[in-house]
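Removed: one protein chain of the complex. Kept in place: all other protein chains.
And then chain A:
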Amino acid sequence: MNFTLRIWRQKNAEAKGGMVSYSVSGVSADSSFFEMLDILNQQLVDEGAEPVCFDHDCREGICGTCSLYINGRPHGPVKGVTTCQLHMRSFADGETISIEPWRAKAFPIVRDLIVDRSALDRINQAGGYVSVNSGGVPDANSIPVRKADSDAAFDAAACIGCGACVAACANAAAMLFVGAKVSHLALLPQGKVEARERVLKMVECMDDLGFGGCSNTYACEAECPKGISVANIAMMNREFLSSAIRKEKSSPFTGGF
């Protein structure tokens, strides 16, 4: 298969970037998107040009390292997969494919298609953990958890933190990511203890980092490679409201009750 690629090239964080066109030919329909980019990069190296920089790691859809905004969609046109699991058979022969980095104020471009997504780590550092000494491995079922809760927590925990939700969102909001973390921990007894503090800290951190707010277009859910539901955003809103109101009530300023 042959493709024309329009790729965002940018030397470094400060440089002005732009779209550059390349053509690749003789690509197998069964090669992955990254194998296709590897072919392009080999071509560029042979010509003595700078190869295109992009993030990738496990190449099996579980690590959350890969990104790419392909033809106007994070992780490309196929639902429920990361870019590394996207294959060239999903495109038409001779197609022009545009490839851009994730765009958000909180995700500054490092180079070409690589963005710095450590903002998501900082949100997690603000509260996305359980701070108890867990000791040895507990016996199975020693803490009873409702099946429905454990299922919902597990679904939320499937988030790999790739940032596709932010990239897809019209407002570059990270609410699906934060919602998934908040719900995942708040649904389980181990995480419930700190649930109130957690949601307030994580939302505050998210706002401070310059992410936008949710306007319920649900593009995030449509593009999430792990199919995380926007029900998690509603749960975050619920947790946030009840925690914030309780905190206001119990602040020393109003006497506390």
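Basically, a contact is a pair of C-beta atoms (placed from the backbone, for glycine too) under 8 Å apart; a residue touches a chain by one contact, two chains touch by 3 or more; residues count from 1.
Throughout what follows, contacts and distances are computed from a predicted model.
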Identity of the absent chain, which is to be given by its UniProt protein name, from "GntR family transcriptional regulator", "ABC transporter ATP-binding protein", "Succinate dehydrogenase" or "NAD(P)H-quinone oxidoreductase chain 4": "Succinate dehydrogenase"
Absent-chain contact - pick from A:126, A:214 or A:228: A:214
Identified contact with the non-displayed chain, of A:3, A:54, A:69 or A:177: A:69
Chain not shown: contacting residue from A:89, A:103 or A:146: A:103
Interface residues of chain A (partner: the chain not displayed): 6, 8, 19, 69, 71-74, 98, 100, 103-106, 168, 170-173, 200, 203-204, 206-207, 210-219, 222-223, 230-231, 233-241, 244-245, 247-248
